[in-house]
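The complex appears here minus one protein chain, its other protein chains still in place.
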Amino acid sequence: MTPEQRVAELGIILPDVPKPRWAYAPWVRSGDLVFVAGQIATEDGRVLHPGKLGREVDVEHGREAARGCAISALAVVRQAAGSLDHVARVVKLTVFVASAEGFGDQPAVANGASELLRDVFGDAGLGARSAVGVAELPLGACVEAEFVFEVRGRV
Amino acid sequence: MTPEQRVAELGIILPDVPKPRWAYAPWVRSGDLVFVAGQIATEDGRVLHPGKLGREVDVEHGREAARGCAISALAVVRQAAGSLDHVARVVKLTVFVASAEGFGDQPAVANGASELLRDVFGDAGLGARSAVGVAELPLGACVEAEFVFEVRGRV
Partner (left out) sequence: MTPEQRVAELGIILPDVPKPRWAYAPWVRSGDLVFVAGQIATEDGRVLHPGKLGREVDVEHGREAARGCAISALAVVRQAAGSLDHVARVVKLTVFVASAEGFGDQPAVANGASELLRDVFGDAGLGARSAVGVAELPLGACVEAEFVFEVRGRV
């Protein structure tokens, strides 16, 4: 199965890529690399699971938010590459987890993004990853994640 | 107008690139990508607007600091590329905003950097961006930003 087929089989509907409200781009391609801007997870136009891990947000909800970031990134890289089937691999993801004092399980949260990418791309979905705990995220989001993909062929 | 002409028209004097006091480089070029080290904004040798957003520093001052980071990055990439006119585009910027509890307007702060880059490079200045809220920054700075540029031709 191709990545596009896997996304369909998983029942995932990729969202529209919103035009950034500010002076940046949702993605930039340079050579075969596509850099995707930091994504936060939203639902019906609202931030999904606002708050901090270790306080308002538990690990399971944090994982859902991280998965939502990865789904948004799929929509962006599909726009960049024309199709998810033109993605050669996930290169890098950085997962910023809003963390209350003493919360140290950022990797479990980040897995929500990593596992989605593996489910879609197989071994090519296993990127180099960092997961860190930050103080605050835009709009009170509990997770923000950025991604680098390698794509094949022309845009 | 070229980027160098736009910088001049904006009345921006690019600072000297200080030699790093520690064991790192202000920039590294690999292929067509120039990775610029994290920049903080200074004025007369002192950190501009120290403190945290949502506490000592308001959004307007945070934007000024972010703009200062971008101006420092222009100085660095000019050194790397020989001229800003050899910059093909801004690829990526990551804006770390020192954030007090409850501050969620990192994107408005980061706009200080993004808008300067757009003013200098036009659409080629729109990079993929992440903006996150961190606990503390070097020397008490309120913003630190790092940049990836794509450049043309030989150094």
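Each chain gets a letter, A and B, in the order it is written, and its residues are counted from 1.
Assume a contact is a pair of C-beta atoms (placed from the backbone, for glycine too) under 8 Å apart; a residue touches a chain by one contact, two chains touch by 3 or more.
This structure is a prediction, so every number in the text was calculated from the model and none was measured.
Per the touch definition above, the residue from B:E9, B:E60 or B:E136 contacting the chain not shown is B:E136. Which of A:C69, A:L84, A:A131 or A:A145 touches the hidden chain is settled by the complete complex: it is A:A131. Across the interface with the omitted chain, subunit B contributes residues 21-28, 30-31, 35-38, 94, 96, 98, 134-141, 144, 146. What subunit A contributes to its contact with the hidden chain is residues 31-33, 54, 89-94, 98-107, 110-111, 114-115, 117-118, 125-135, 148, 150.
Keep this in mind: only the chains that are shown with their structure count from here on.
Averaging Cα coordinates per chain places subunit A and subunit B 24 Å apart.
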